[in-house]
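Complex shown without one protein chain; remaining protein chains in place.
As written, the chains take the letters A and B, and residue 1 is the first residue of each chain.
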Amino acid sequence: MKKIVPVIVLALLFAIALFNDSALELSPTWSWVVTILLGLAMVVVLILSMTGKMIERRIVFLFVGISLVLPFFMNFTMPLNVSPVVQTLYDALNKLPKGSKVLASFDYDPPSAPELQPMADAFVKWAFRNDIKVIIVGLWPQGPLQANLSVEAAMADPEIAAKNPKYGVDYVNLGFQTGNEFVIQGMGTSFRAKFPTDLYNTPYDSIPLMRGVENFSNIDFVMNLSSGYPGTVEWVQIAVDRFGVPVGAGNTAVQAPQVYPYVESGQLTGLLGGMSGAAEFEKATGEAGQANTFLLSQSFAHLVVVGFILIGNVALFIGQNRRRAPLV
Amino acid sequence: MTAKLYTTITAITITALSLLLLLIAAPHALLAQSDAVAESPDSATTAVAQVPDLGPILITVEDFPSDAGEALIIGWEDPGYVSLPDFIEYRVTRYTDDSDNGMVIGTSVLNPEVIDGEASHSIAHSYTVAAVFPDHEVISARSEPAMAEIQWVAADKYAVIIIGIFVCAAVIFFIETAKRGKTLFLRRIAGLEAIDEAVGRATEMGRPILFVAGIQDMDDVQTLAGLTILGRVARTVAQYDSKINMPCRASLVMTAGREVIKEAYNVAGRPDAYSDDMVHYVTDEQFGFVAATNGIMVREKPATCFYLGAFFAESLILAETGNSIEAIQIAGTAMPAQLPFFVAACDYTLIGEELFAASAYLSEEPRQLGSLKGQDVGKALAMIAIVVGGISVTLAQAWDIGLFQVIESALRTAFNIQLPVR
Partner (left out) sequence: MQFDIGIWIAALLTLGIISFLYKDNVIYKVSEAIFVGVSAGFWFISLFWDNIYRKFWVGVFPDPTSGKEPQYILFGGVLLGVLMLSRLFGNKAGWISRWPLAFIVGATAGLKMITFLASNAVAQINATVGNFVAAVAAPTFAGLVTASTVTIGTFCGLVYFFFSKEHKGWFGGLAQVGTWVLMITFGASFGYTVMSRMSLLLGRIDFLLSDWLHLIK
């Protein structure tokens, strides 16, 4: 019996994958019903644990899984406030006049894309819409390829497609360069030395956008999307503290707490932390995208996690009291 | 004695010299420096009808501070062209002789300065700045010829160099003091005291002890700290006649681990009880190692688990498995991202520098003890700066007390503090 269940589930999934082409959407009423059912199920778990029955960890996984999947079909809008750190970044970007050159460093790879790609998408769309020139580089090998995905996503927007941003004039992808923070250090003297050609082997001097761009002094802002080393810390330490160029960053949530002190000290001009930072940035720039869709799922899952933390603690305390009881 | 004094002086001199060299080699923040090399005379504009004449673009050419004579800063005052609707950019052109053959060296929209990073300290350059519009340009007059200058010291970073030399000197001083046999005081560290208790518990329960020295190789200082503590753990294990199991991810760590445990058994007077099988290599593959270690935990059910060294994503996996077998767990790492997991899942955690402190405390090795004490001096300096700075700022602002204003401005100069722009 136990072995048949996974087979049936898989067969069902295969059938859907092969033959389904209609999207599933729950009406607001049904969304509420499902939410309440999920809440009730958690109450049942709470009662079970209060009566001393240990629930299996797989049940927790199941709850988290359900709470992540269901909101994709739901019809709720999440209230969302733009936090000061995100606002700071947006304000700094918004102050840039048309034609300003922004260096965008994509320092992440596909595993971190769910968090950072929505930020990248919103940033590139915003830049194209506001006639900001984007110079893309990457300190991680896959970074510039992730940037291309964002450019593609932006071009799919009819308004931006009508503007038709030109490669080499409105944006350029200089590709990846090895050397970690030494690349940033070298760019302080000469971009050309670090990126002699772009991603497609066009020589630096043949790229119209790069004419007149020697070093950080010709750059108005640096936008860094980072998921580790080398990343935001290195950009702050070298680009900000040595060369004085303003840097704003988007980080994975894991890394964000380590980067916050730089925002507090004013070394970093704003920070987008994880999915919530991405969603807030989408709201600030008006480029609603994936992060806003994901945020509902994430909030549901967080509620479930908080619920289980409470359940665990209640069960622990009641369990302790029960163990002590016979002694009295 | 004299030899040691010479060593100390040489070490301080070398440190100071290397710091100086590093500072010179590094180009620096765009802090304005007052040594203006040249200022342009009134500029003549060549404006075309559609662009309103907002007056001349006045340009200044300054040497880039604290560099090896490779750069000039070309700055200008924007008479208001930036806010005109058709404005494209400011374009800076360099001329190396009197001819009109200039080379565009940079453009800027918002920032009214451009750095010429390829200027020479032997040939004079002059510059023009043009405000560029779709069909025409407003060009400034040519600046006076100027040359880049070489600076030997990064003047704006003297706080860093002074603090750097001070901390390095303190480290060297304490290392030398420790080498001379003076006892350096280190405070007790809670996690260390739990070691005996944890080993004792394992002995009582008749179950083994698991020791993981991180997943990095011997070149990571955290691994070394872990192995130092292993010496102490192994000695207690030998005394109590308990059992220890140490899976390794790197072959060098395995070899070193065996040496450490063998030595500890010798010191405890039980060389016969030692066996090479106590330490064994598993695999270099990160999650392969984790899977194997988890397997050992689940099968052997050690009563106590030590995780001391550099850990990455496996920290929570190990600690959770340890929790599920109800082992006492003592962890220590300097990986900031992994500390929360150890703190949440283990009984004792050596947080960050405590790992090194514990290692220094147990090894009594002069270099470890001395560095730790020297760093304490650095921390004391930071604490004093924060307290004195905070108090003097408050008093100076709130009650206008002259003395505190003096202290405040002195600190601000020392630490290069500007009021944060918000």
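Everything that follows uses one rule, which is that a residue touches a chain if its C-beta (ideal position, glycine included) is under 8 Å from a C-beta of that chain, and two chains touch if they have at least 3 such contacts.
The shown structure was predicted, so the numbers you read here are calculated from the model rather than taken from an experiment.
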Of the listed residues A:13, A:156 or A:169, which contacts the missing chain in the full complex?
A:13
Kindly state which of the options B:275, B:324 or B:394 is in contact with the chain not pictured.
B:394
Sole touch to the unshown chain from A:168, A:186, A:244 or A:266: residue A:266
Interface with the undisplayed chain - residues on chain A:
6, 10, 13, 16-24, 58, 61, 64, 68-69, 72-73, 111-115, 141, 176-178, 181-182, 185, 196, 203, 236-238, 240-241, 252-254, 256-257, 261-262, 264-267, 273-276, 290, 293-294, 297-298, 301-302, 305
Across the whole complex, the chain not displayed is touched by chain B residues 18-19, 22-23, 26, 157, 159-160, 163-164, 185-188, 219, 285, 287, 336-337, 339-341, 343-344, 351-354, 357, 372-373, 376, 378-380, 382-383, 385-387, 389-390, 393-394, 397-398, 408, 411, 415-420, 422
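Keep in mind that, in the parts below, only the chains that are shown with their structure count from here on.
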Can you check the complex and tell me which residues of chain B touch chain A?
26-31, 70, 73, 82, 88-89, 91-92, 104-111, 113-118, 336-337, 420-422
How about chain A: which of its residues touch chain B in the complex?
96-97, 99-101, 185, 188-190, 211-215, 217-218, 220, 241-244, 254-255, 258, 265-266
